[in-house]
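Note that this complex is displayed minus one protein chain, with the remaining chains in position.
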Amino acid sequence: MPPPVRRIAVDRDPYVAPPRPAGNGAVPASSVATRLRTARTSSVHARERMRVESLWLAYGDNWVVRDVTLPVRQGEVLAMIGASGSGKTTLLRSLNRLTEITAGAARSGSITLDGQDIHGFEVNDLRRRVTMVFQQPNPFPMSIFDNVAYALSERPGRGGRRRRRSTAIEEAVTDALHRAGLYDEVAGDLERSALRLSGGQQQRLCIARALAAEPEVLLLDEPCSALDPISTATIEELIVELRESVAIVIVTHNLQQAFRVADHVAFMHLGELVEYGTSEQIFDRPTVERTREYISGAFG
Amino acid sequence: MDRHPLTAAPSRGPSRTRRWATGRTDQRVERTLGALAVTVLILIGAMLVTVFVKAWPSFSHNGLSWFGPGGDVDSQLRAMQEVKALPGHSIYYFRGWPLIWGTLLTTVSAVLIALVVSTLAAVFLTEFAPSAVRRTLDPVIRLLAGVPSVIYGLIGILVLVPFINNHLISESRRASVGYVVQLNGADVMTATLILTVMILPIMVAISANALAAVPAAWREGSLALGVNRWRTIWRVSLQTARPAIVAATVLATARALGEAVMLAMVAGGRGFAPNLLDGLTALFEPVRPLAATIFQNSEGLTIAALAHTIYAIGAVLLVSAAMLSLAGWAAKQRFKRYGVRA
Partner (left out) sequence: MAIADLTPNAADRAPAPPRGSVIARAPRQRTTAWPLVDRVAYALCWAVGVGLCLIALAIVLFMFFKGIAYLRPHLFVESPAPSAVQSQSGGFLDPVVGTLIVAMLGIAIAMPVGVALGTWLAEYGRPAWLARAVESVIEIIAGAPSVVLALFGLLIFSQGYLGFLSQTAASGGVFGRSFFAAGAVMAVLALPLVVASTREGLTRLPDRLREASYALGRTPATTVRRVLLPAIRPDIATGGVLGLGRIIGDTAIITILLGTFLDLEKVGSVPVLGTLRGTGSTLTSYIFSNSPAGEGNAPGKAYAAAFLLLMIVLILNGIVTWLTNRDGQSDGGGLSRALRLLPLWSRLTWR
């Protein structure tokens, strides 16, 4: 006889306490949380960069994203939360047309970047402006420098040779590594193979690589799910610092992470956008029943 | 009788689990297998040594100029066959440069062309080809890789040689070198072409497999950064596949080096060294690479001088093959630096 499943009776608005970790990590987590919170509340009003209008996405005959409308603003972090299979990753990938590499993908509706339909762009230009960092760190089998400089040398007009490195590229690489918070750890030897770095360092390298091309929108697909808490904290700080210069969309399974970093939250369930609002509103006062159930952990 | 592995003392040697037991039957089995290994080693080692021993007289009589030019190889071989030394030279007189030059020309050109073509074809197969094309081409390429070389030789000699003879060699070209050698369509070009076609399938297959094995995460990551598909392949996939491509090239070169029968059929059968100063006509001049020479002179192994020379050629081939493996191994070591799995 299997043990009984505990059902959570939801008859009032649940109170979501801010996360209070045990405090035995090297980074005092509570200060991170407060720092993030204060940083967040001081964000100025954001400029809309991308807009998703009535988007439908399908793989084959299966509609994975149904009629979603969302804005993506620079100056703030948009977190997409929801259970697995809710379509949030597909939606994220469609923002830089990565869904097109899958055969049989179909879409309806529009996605615009600064008012222009992204499907009118040349796809590689779009992807340079809207870059993505994946869940599993995937540094290329090259040196750290070459990894970060990878997208740079694709810009027309710049040389890509390994020997002949212009100061412009070197500066761009150092700058990106600084922004990703990785420079101090790897400055000793940039020619090392990138595959020798630890998991957290590799993910920050991937973020540096994405930042090197100076994108306008940064898409993050569960970037910390494979990382330890310290690396996670470092990356979350990084995300909050970056939001002024880059519009950030992060997909996350981790509700606490969404709470820590997000300004706006979009909750998706089985392909539909159930609720969209500021993070205070979603976490403290969700209006839709389904959101409340998910936030309180009734399913997931 | 057989001691229990848990109670037996662990035997000396690498500490893998399987080295535990030291039961008597076990030792017997190990000794038998070891004896077999030693026997095979001795047998084959003896064979190798004997080839070099038999080759030595030819080298000792000719010194390093064995590899140099000097006279017509065919007449030298014939002299040995008839046991009538050429005037002014010993019976062992042999200058193998035309054979070596022929081998170099055909093998190196074929491998270079095949390398470029096979890489492009492998990229096409894995990246750009519609899946229906890929599905049909896969078994076809595997079939072609397994086709015996004598069949390629057959196609060459019955189709390609007459074609080249009749259509590509003009009378003026024939006349221009007629005083030295007869052109008849069996030449460097035919040999290189068929050799390329012969080593292509295996190189394409290995390269395509290596490209397909590149982790999708790298490909996706590169595409997501806005790098177009060709550049992604060039900078990430091909780099990752480099060890495999090197291995395929070594394999193909070894095959090309050792190809005797097909080249005996289509390369012209004359120990002639094509003169590059003839320009394009050099392509139509006959050659006979080393392995083909052995094949064509295999009848005369009872005659001492000829036998020594043939074994000398064999020794040269063996050493080249060994150096080739070494070169391939060294090249692979270079690629381990950035963590690319070889």
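Points worth noting:
Order of writing sets the chain letters: A and B. Residues in each chain are counted from 1.
Criterion: a residue touches a chain if its C-beta (ideal position, glycine included) is under 8 Å from a C-beta of that chain, and two chains touch if they have at least 3 such contacts.
Predicted model only: the values in this text are computed from it and were never measured.
Seen in the complete assembly, the chain not on display touches A, B.
Contact with the undisplayed chain is limited, among B:L77, B:L105, B:V123 or B:A273, to B:V123.
Seen from chain B, the chain kept out of the figure touches residues 2, 4-6, 13, 16-21, 23, 25-26, 28-30, 33-34, 36-38, 40-41, 44-45, 47-48, 50-51, 54, 117, 120-121, 123-125, 127-129, 133, 137, 139-151, 153-155, 157-159, 197-202, 204-206, 209, 213, 228-231, 234, 247-248, 251, 254-255, 257-262, 264-265, 269, 291, 294-295, 298, 301-302, 310-311, 314, 317-318, 321-322, 324-325.
Residue-level contact of chain A with the missing chain is found at 7-8, 54, 56, 63, 66-67, 99-109, 119, 122-125, 156, 269-270, 272, 293, 298-299.
The rule is short, and it goes like this: only the chains that are shown with their structure count from here on.
Distance from the chain A centre to the chain B centre is 52 Å, each centre being the mean of its Cα atoms. Within the complex, the chain B residues that touch chain A are 215, 217-218, 220-228, 231, 235-236, 239-240, 337-340. Against chain B, the residues of chain A that register as touching in their complex are 96, 98, 101, 124-129, 131-132, 134, 136, 138, 140-143, 150-151, 154, 193-196, 206, 209-210, 213.
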